[in-house]
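Once you've had a glance at the structure underneath, I'll fire off some questions.
The complex appears here without one of its protein chains, the remainder shown in place.
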Amino acid sequence: MDLATIIGLFLAVSLVGYAMLSGGGGNAFIDTQSVLIVIGGGVASAMVSVSLTNFKRIGKVFSKALFHKEQSAQKLIQDLVGYAEIARRDGILSLENATKDADDPFIIKGIQMAVDGTDPELIEQIMNNELEAITERHDNGKAIFDALGRYAPAYGMIGTLVGLILMLRSMDDPASLGPNMAVALITTLYGALLANMFALPIADKLAARNNEELLMKTIIIKGVMSIQSGDNPRIVEQKLKTFLPPSLRGAEQEEER
Amino acid sequence: MDLATIIGLFLAVSLVGYAMLSGGGGNAFIDTQSVLIVIGGGVASAMVSVSLTNFKRIGKVFSKALFHKEQSAQKLIQDLVGYAEIARRDGILSLENATKDADDPFIIKGIQMAVDGTDPELIEQIMNNELEAITERHDNGKAIFDALGRYAPAYGMIGTLVGLILMLRSMDDPASLGPNMAVALITTLYGALLANMFALPIADKLAARNNEELLMKTIIIKGVMSIQSGDNPRIVEQKLKTFLPPSLRGAEQEEER
Amino acid sequence: MDLATIIGLFLAVSLVGYAMLSGGGGNAFIDTQSVLIVIGGGVASAMVSVSLTNFKRIGKVFSKALFHKEQSAQKLIQDLVGYAEIARRDGILSLENATKDADDPFIIKGIQMAVDGTDPELIEQIMNNELEAITERHDNGKAIFDALGRYAPAYGMIGTLVGLILMLRSMDDPASLGPNMAVALITTLYGALLANMFALPIADKLAARNNEELLMKTIIIKGVMSIQSGDNPRIVEQKLKTFLPPSLRGAEQEEER
Amino acid sequence: MDLATIIGLFLAVSLVGYAMLSGGGGNAFIDTQSVLIVIGGGVASAMVSVSLTNFKRIGKVFSKALFHKEQSAQKLIQDLVGYAEIARRDGILSLENATKDADDPFIIKGIQMAVDGTDPELIEQIMNNELEAITERHDNGKAIFDALGRYAPAYGMIGTLVGLILMLRSMDDPASLGPNMAVALITTLYGALLANMFALPIADKLAARNNEELLMKTIIIKGVMSIQSGDNPRIVEQKLKTFLPPSLRGAEQEEER
Partner (left out) sequence: MDLATIIGLFLAVSLVGYAMLSGGGGNAFIDTQSVLIVIGGGVASAMVSVSLTNFKRIGKVFSKALFHKEQSAQKLIQDLVGYAEIARRDGILSLENATKDADDPFIIKGIQMAVDGTDPELIEQIMNNELEAITERHDNGKAIFDALGRYAPAYGMIGTLVGLILMLRSMDDPASLGPNMAVALITTLYGALLANMFALPIADKLAARNNEELLMKTIIIKGVMSIQSGDNPRIVEQKLKTFLPPSLRGAEQEEER
């Protein structure tokens, strides 16, 4: 559960909603046609932008932004150092059992290859391939929200232009000018909300998630390679802890004393 | 047939068209002069932007965005693993026949070079050259739609400025102000539609297509190099499956058991 | 003669000009002061942006965008394969005569170094240096048009602001409001035209030209290196044809059969 | 204490505040609802954009931009050359004591590894890992302010649109038009202030800080590697002084004579 995403979305919706309601009744801001043109148009152009396979993943990608649990790099490093100690003590083959319940299948796969005696270069190549493939998939997921963030405001402007042109053509009744203009502006508002409250921050979050996950996978790769080459557990720890901010390295200092 | 592109375009046109019609008769939005200035001007500046050879490919490139069939990476990997098994069993020369009906001429070319005993480095170099040349061609195709996406809104603004200046010069009849303004805004609307409903999403799609095709070609290159070096079919499979998302790797797990 | 540039510019000017004239007499769009502030200001800031030497090349660079002839990569590859055949048959020294009339001095220089027995690495280094220097020069040429494309609209806005401020200060005569506003908007129009009809598409075209020329030079470098190392003409052809789109490689297939 | 940040922020706030007050009483610019929508919305979307861990660091990151002391590269180089002299004179082991009070724990860590006889390649790898991890953390810190700088103006526009729509719906009382419009514009003003006076310059400063710190760390890495390999102190100095602007290298020339 990604609290920041959920709290942030809830907060943004509440604040804007409150401003709308306190200003005199929210139905001033509800217009079915505008919903159709902005959300429909934005989604349609996002659909043209990406491949169909990719587009269908939108729900899965979104739920990832909402529910993905932040992993602890500290815990991961601790686990990997633990495996290094086991490998040192009982031989690398004993890792097959030890990693059976590892949190990340990526660890299991890497250790399995090390246990199988796969060539270290091949292990690194296969794991790096996988890393690139993960980034590629994440980029594809982010692309849908990026597209929505670009096209929603554009359709907002298109809707407002359509409304303005219709309004300007028949300005016989000056009293209707204001309300008509208000309706015309609603699509611009919808476009701005869809992009800035939803699509763009989600795209940012997906990019941040990707960076975190790459860090985790990179730590795993370095750890597996280090274990495979028979490094001393202390060296493994020293190498991997460089990925942590100094404030989280406390354990290391204590152990070293 | 790229369903996402066709559905997306159809949806976007329908939604905007419906908004126009429901607002009081679509002929408010038809103005020949505006079509000329926005589409004509946008196409003219796009023509200046790219080379003539490139510009002439616009139809071909567009039909690619519309009709290109998504290829299955799974099927491709299966085929390549199949070739690896044949090479292992019957010798690499037997691949000449086996690949005769391969879906992608790129496979045929690569395998042919391997069969001819071409130096592995030369094979890789030639195939990578081809990859770069493909990206170069795709970038050129995308460039036309990028240019259209940039210049169409600019000509929309130019048309509106021309209309505004003409209108402001003779404001004798206040009643004509609104309709004249409406006409002036039509070019801005056309520019926004041409760019956001058509040119930019198509350019995005072409970029996505390019990424997909590069992935396919990269899988082929890795596969051919792996076959050429006599790798065990299981290793070939393991290497290539890293390009697939975990959810599509099921077959591998089963075979491995 | 670059037809795309000339047709494109002519078309854009005609369409916008027609819109202006048909709207009621073109003199509404002619204002000397506005020309001075937009073109003068844009050129002045472009001059500050680049070096003087570079600025003086503006005419030469522009004529390149207008008159440069597209070269044929096919023809070039044919020539290089021809040289490879001569080198194979009569020895590399015989190339000195054969390349005397080559279209591109870059070929002559490369072959000359190969004939002189210059070290292959040195040949490649010198030719690559030259390639980088060409790109550097092209970037410098493009920079002027980029600057014009950025500063012309800015001066357009500056001119409009000056006009608006003057107009707003003395609004005694409401009748003069419209025409004054029209004049104020003319600089914005000029800025948009100078940038989008002229400067930016020309900058795009110069970038496209650079890519084409780099492709040609890269083919030449690969060809010369391949000839120098005594490659079989068929290998030379195979290597170089990867730079062509498949549709232009027909000759190869036929020859191979 | 970063004087530039503090003076700059104070100056900007004073100048804008003075303009507001001198224009007729500052309470025209205070509107609780607008504060909620712009600051609340901007912060909410920034929260969605980054990870929760990262978001919580906002105060720490901000205080870094305010209070971080600029380090002197000259002093650092002097220290490192001093260590090189000690290592030359008394052996590398004597550095353990000498660096005990070094300003930067990064020096202590590097020298410690050199004293421990760690493999030079491993030292460099560990220190470079740390460098990358620092940049990663800095980028994360900067990301919050970047997000605020992007979303605050967006919520400013959203607030203005909400205000405009409410105003346009009930234009019965023309006298209230102006004041209502003024209130609607306040959110746009808040968004522009939050972004341009605060978030974006702070993000710039964090980037500049990161560059400075990377320079320091790079000097330390080069220094430690040079000391570890037993370089002559003069060579160490010559290598490191290339990182200084010529005007700060005076000492070198004098020593060399």
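Note that the chains are named A, B, C and D in the order they appear, and that numbering of residues resets to 1 at the start of each chain.
As a working rule, contacts are C-beta pairs under 8 Å (C-beta built on N, C-alpha and C of every residue); 3 or more make two chains touch, one makes a residue touch a chain.
Quick caveat, the model's predicted, so the values are computed rather than measured.
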Review point. The chain left out touches which of the shown chains?
Key: C, D
Check your understanding: Among C:3, C:30, C:93 or C:161, which residue is in touch with the absent chain?
Key -> C:161
**Study point:** Residues of chain C in contact with the chain not shown
**Key:** 33, 36-37, 40-41, 43-55, 105, 122, 125-126, 129-130, 133, 136-137, 140, 143, 147, 150-151, 154-155, 157-159, 161-171
Point to revise | Absent chain, residues of chain D that touch it | key: 2-5, 7-9, 11-12, 15-16, 18-20, 22-24, 28-29, 70, 177-179, 181-182, 185-186, 188-189, 192-193, 195-197, 200-202, 204-205, 208-209, 211-212, 215, 235, 238-239, 242-246
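The working rule: only the chains that are shown with their structure count from here on.
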Point to revise | Rigid-body rotation angle, chain C and chain B, from Cα fit (steps of 5°) | key: 70
Check your understanding: Using CA atom averages as chain centres, what separation in Å is found between chain C and chain D?
Key -> 40
Review point. Taking each residue of chain B in turn, which ones touch at least two of the other chains?
Key: none
Check your understanding: Connecting every touching chain pair, does the picture come out as line, ring, star, complete or other?
Key -> line
